[in-house]
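Here the complex is missing one protein chain, while the rest keep their positions.
Every chain is named by a letter (A, B and C) in the order it is written, and numbering of its residues begins at 1.
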């Protein structure tokens, strides 16, 4: 059964018509950043060509149009993750800034020396470094939920880890292994000890039906550029009561209600956290991206990716039964479409270079998850990741090209 | 003498062909945000259509191309303000974030209770609120350089104000009054007492030849969207030695050299301050915008705006000699092209609304400078601001439309 | 495209040029409450004299500064609620917000027109209906509702 008409979808992505080294582009690096459909590019271009102005500031027609477009995009994105209110959906620079926002405001207002934060070995640097910075500044302890040998979180010691914790930070889907931790279970465990739960949903939102209320999370961070949207914008969803009680983050225009020589009063949510001129066209692109995905249906997107990932795992294991090692769960029910692997004797970088000759784009490196790489005991992996515009032919090209790489380096 | 071929320039801006309420768009709100030429829109669109990928991460061809385009944009922007090195040019979300970056890193690492920061009454909220936040947190004192009755900075008490100061923050051009303070003189005075100088050049860079070295400043902040570039990106220039010594700001991908379970090592400049996926297409648009301006010549841009501002000041004072009050210096050698005014008996909002009927876009409000508005003793002004795509006909339409507003409200 | 006449009805300009109930009331017994519009700096100051025995708005005085819409709306509001019971005043607030088709941030169960009808049912807005034209100028809705939000806050504080 096919869930998406990939041939038709491919036509919506101009870059996929490009050739590299005489080959059609086979883009398998969407976990790093996704490509953009015409609908997204046109939405932004059209705004700039017909109704661009700064938002929330002007009385004139195009300023009203721009403001409506910006806030309309917020509503779309909020709905896409089932946020109960647009007041809870803050546009940020990217997912990284969203997490830093929580670290700089909520955490610095609430955490004291001796408090603990619990993270997992799966985390991306975006959900590690802000907490390292806080830990160094405040004497906060960072604890780690380890990984089982089959690449799942090891929750056997969860209660002890959460004891005395104020925050649990967990990625809803690993960008390296594809692992999807049991978010709701972890959130419940955090709440049971009075801790808050922050979900790094940067890899999850683009590929799944997301429901922040079903997770019962407190904060959820994600980026537009990974879900067919533009660079320069991300989002933080947070519970209204929490956001309301938090001190502001960046100071400046828009985030204020009043400024005097001796102080200021912050604005209402969500604008309290949106200092300075917002990523206006980017918000419009973000909205167009979630529209595009909603039209495909996130259920169908997930089903398509499960099917394709199963096909890829199978193809890799069949073709390279002895030389290639896959890092991540093999059951597609429990994982997303980011597939990390390594040849025993060839460095990830070199593999990627050879693949590029065939127009195949994969990522080689530590994937901004160096703690995880240390746990895995490898300096780098090669990662192929799939999205709505990929099909089995793309996987076939990947496998053929990998075979070439193997031949080139191992003879 | 004409410095710019405005008729030809207008053709580069698609939005200017738009009609509002049956009238051609007369866009006079560039101080809030500027419109974008086709060259900028195409640069971004083309990147997304042909060579988009995440930067600094991939080995494959389009990732290399994207990285080169991103770093090439940095070089262009650095040159545009005569930065000595690209290591000193950090891409931020906007000017507001650039200033907050300094407040969160340099200032929090270096300022103690009792230290003073000197600002001016001209400052935009972006250069006020971050310091209010710091003042409240740290017990740092904020002092104010006042304004003379003719809208210049009153420097008569400068030495006393700077005594014991660690930082001077000054806008190189007021977004409300157009006033251009003597930046170099202020920087020298700050340095003489061992203070650093931060220049908010958000209004200056778009309209003047900018030379951060000639200013001898320590930090300079500006935004792309005010200089024909896209939303979602700004820049902080800072001295390399200072940036090097500063702690990082946001934590995450790209800004690290290494991350372990127990800590991290920051990356080199400028990437140390660029956490997470950067505004990639926005950087490309930023680069295209400074290319466009450089092709016009910033000397010519400034000369054009002086001429047009003189024409506008003249036209307003002649047409409304008794009812209209202009806030700001009248000598165009000492001011930029943001012209604030007020009718005695009509609220700025209402003026702007009437102007909109004629397709004229002006800004009405406090212009994110409430402390200044309090000093001026008015709740709001109407502001018309000029850029490369404005000409005398635009001013004529403004004046006619203002006459209508006067008639409508005052009969 | 809506024209200026939709926004600036004659009665609005009249209230703007000659605001009703301008002044102050001694505090206490009156209650003073202020509202700001962060966009434009408009200010509304209300002095509310609520009779605790009858739960009636005995007197209202207004002050502040701002655009014609915010000032006219304040003046019209003061005329509309003076002498009314607190319950009636609150009903007017709801009706006025419905007239302005104010959506709160909530994404579930949004108004669908039926809500609007329900709110307006049986409430006589009178002159206030002249402000309906504001709906077509979304930025100005905040100007029109400033006085009403401030009134609501005032009633909450005195109640």
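As a working rule, contacts are C-beta pairs under 8 Å (C-beta built on N, C-alpha and C of every residue); 3 or more make two chains touch, one makes a residue touch a chain.
Keep in mind that this is a model prediction, so the values were computed, not measured.
Considering the complete complex, the chain that is not shown touches A, B. Touch with the chain omitted from the figure is made, among A:246, A:380 or A:398, by A:380.
From the options B:10, B:36 or B:57, the residue with contact to the unseen chain in the full assembly is B:57. The set of chain A residues touching the chain not shown comprises 21-22, 347-350, 353-354, 357, 364-366, 370, 373, 379-380, 408-409. Panel shows chain B; residues 56-59, 63-64, 67-68, 75, 78-79, 83-88, 256-258, 267, 269 of it touch the chain omitted from the view.
Everything that follows uses one rule, which is that only the chains that are shown with their structure count from here on.
Chain A and chain B have CA centres that are 31 Å apart.
As a whole-number value, the distance joining the C-alpha centres of chain A and chain C reads 44 Å.
The set of chain B residues that touch two or more partner chains comprises 21, 349, 353, 364-365, 370.
Shared contact sites, meaning residues of chain C that touch two or more other chains, fall at 39, 137, 140.
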